[in-house]
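Only one protein chain is missing from this complex, and each of the others stays in its spot.
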Amino acid sequence: MSAMELNELWVELPGPGGPRSLVRGVSLRLEPGQVLGLMGLSGAGKTLTACALSGLLPAPLRVAQGRLRLDGRALDLTRPQAWRGVRGRRVLLLFQGAGAALDPLMRVGAQISEALRQDRAMAAAQARQITGQALERFGLDSDAARRYPHQLSGGMRRRVLLALAWALRPQMLIADEPTNGLDAASRDEMSLMFTQLTRELGAGLLLISHDLRGMARWADHLAVMEAGRVVEQGRAGELLNRPSHPLTRSLVESLRYLEGGHA
Amino acid sequence: MSERRPGAGRVWAGGLLLALMALAVWAAPLLAPQDPLRVELGQRLQPPSAAHLLGTDQLGRDQLSRLLYGGRVSLLAGLAASGAALVVGLAWGVGAGLAGRTGDFLLMRTADVGLAFPGLLLALVLVGAWQGGMVALVTALALTGWAWWARLSRGLLREAKSREYVLGGRALGMGGWRLLGCYLLPQMWPPVAVAAAMKTGWIIVALSALGYLGLGIQPPHPEWGAMLQQSRLYMSRAPWLMLAPGGAVFLVVLACNLIAEGLRRRWQIREVRWL
Partner (left out) sequence: MPEELLHLAGVSKSYQDSAPPVLDRVDLNICAGQTWGLSGPSGGGKSTLARIALGLERAQAGAVYFRGRDLGSMGRAQRREFHRQVQVVWQDPYLYLPPQFSVARLVAEPLAVHGLAPRAQRAGRVAELLALVGLEPGLAGSKPHQLSGGQCQRVALARALACRPALLILDEALAGLDTISQAGLVKLLGGICRERDLALLFIAHDPKLIRLMCRREVELQGGRLRERPVS
């Protein structure tokens, strides 16, 4: 698979007195099998970027400009038709708070099979088989497959999403705050599963998180956003050791302080 | 409609309409061109003219005057009944919401009994037993309405109580009265206001219905429902007799609904927070 490239993404919110740009010319590059961490303070535009990338931007927000190169094709993000056949098969978005991404009225196993039949045009029997494999891979048994999302714990729901990703084999995974609300041990476990999945599928993972420490551990590349723009981008090691932008520096200093306890 | 305060247009339109009508019927002694009870058999069933702006009825009485005086019953009594039901029901529901398990149970089961009675029938029985009269009318309608308010306000109060910042207030050391006045009640006003506007319209229709059935103010005193009932016989000969009271009820309910919808938009929209 080739790298995924996002060029010049602009997202705006129409309003009285003209539209307001909330994402300004964001360009990102995602290497297959690698993790790109997107950092920044609240309101910097990280989640909006993720939504725009997967075609799930809620109205009245809209993409004013932006191209995504994926699998040799160039997608014009301003046109919603571009997403036909792409979403799910190539890009999978895992929302903040895993409960929201799953259909509450459908059993968990059935949701995966359904997605396989739709997005990968599989026959029912094959879909069921792959669903079983996927759930097993992430430590869920057939009993879990028969449950509804609300009957599973938060951790189990996240695993279901991981199983879904494994089954669909998308090229690009976007995880928005996947470890929010978990305690330290679960956080590490979840991050490990994510990164393993990414490398196994050869997909690119765009990881958005507040948890800078987690990102520093797992991300291969980092991009820092502020007020809708990407202010710094580069390999994780370099960025953390030699930050140049003031925001990055503040973030790294805070990180150091929290890790080591020295001001 | 202004962007900054959605619903404002409706609230103003409805409010103005209702206020004008209330003012007009309140000032009936000043505005009515004639004595509404004055019978003039020579002027029976006259269409609207300069002398009688809304025509005359089958006994030659001026419709406009009857409409204005009739409104004193239909409109003002309706507002009074609505207000009374609201006050009693609100206090009841808030009390139940704040009380412990037993208190809540007792209060709300009583309200359930109140709700179980079909409203209009109950009003019918009460007014029949008390032989009509304004006080009876207002009391009867208030009695049919209070239980609904109790239910609504108890639900609203419990919902407000469950908010996290109420727990935070308790942790701060705030006492019960302070919590009630500053945190709980202010949360309740918007839905209560919208419901009040809508319910008022309903009560006025109910009042007219009672009058139509002959259970309101007894003739010859005018009242919109009774006027509607009498106009039935002359529908083909004198349609204006029906239009005046019918139109009045329609306008009042329209005004109430406009206010309710306007308020709903105003506060609903404020709830949606984007970024």
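First chain written, first letter: the chains are A and B, and each begins at residue 1.
Going forward, a residue touches a chain if its C-beta (ideal position, glycine included) is under 8 Å from a C-beta of that chain, and two chains touch if they have at least 3 such contacts.
The shown structure was predicted, so the numbers you read here are calculated from the model rather than taken from an experiment.
Within the entire complex, contacts from the absent chain reach the displayed chains A, B.
Residue B:Pro186 is the one among B:Gly133, B:Pro186 or B:Pro239 that touches the chain missing from this view. Of the candidate positions B:Trp12, B:Phe105, B:Trp130 or B:Tyr165, contact with the hidden chain is made by B:Tyr165. Summary of contacts with the chain left out: across A:Leu57, A:Leu222, A:Ala236 or A:Leu251, the touching residue is A:Leu251. Of A:Arg29, A:Arg117, A:His210 or A:His245, it is A:His210 that touches the chain left out of the display. Interface residues of chain A with the unshown chain, by the touch rule above, are 41-43, 180-186, 210, 212-213, 250-251, 253-255, 257-259, 261, 263. The missing chain lies against chain B, touching residues 163-165, 167-175, 178, 182-183, 186, 273.
Quick note on the criterion: only the chains that are shown with their structure count from here on.
Chain centres here are Cα averages; for chain A and chain B they lie 54 Å apart.
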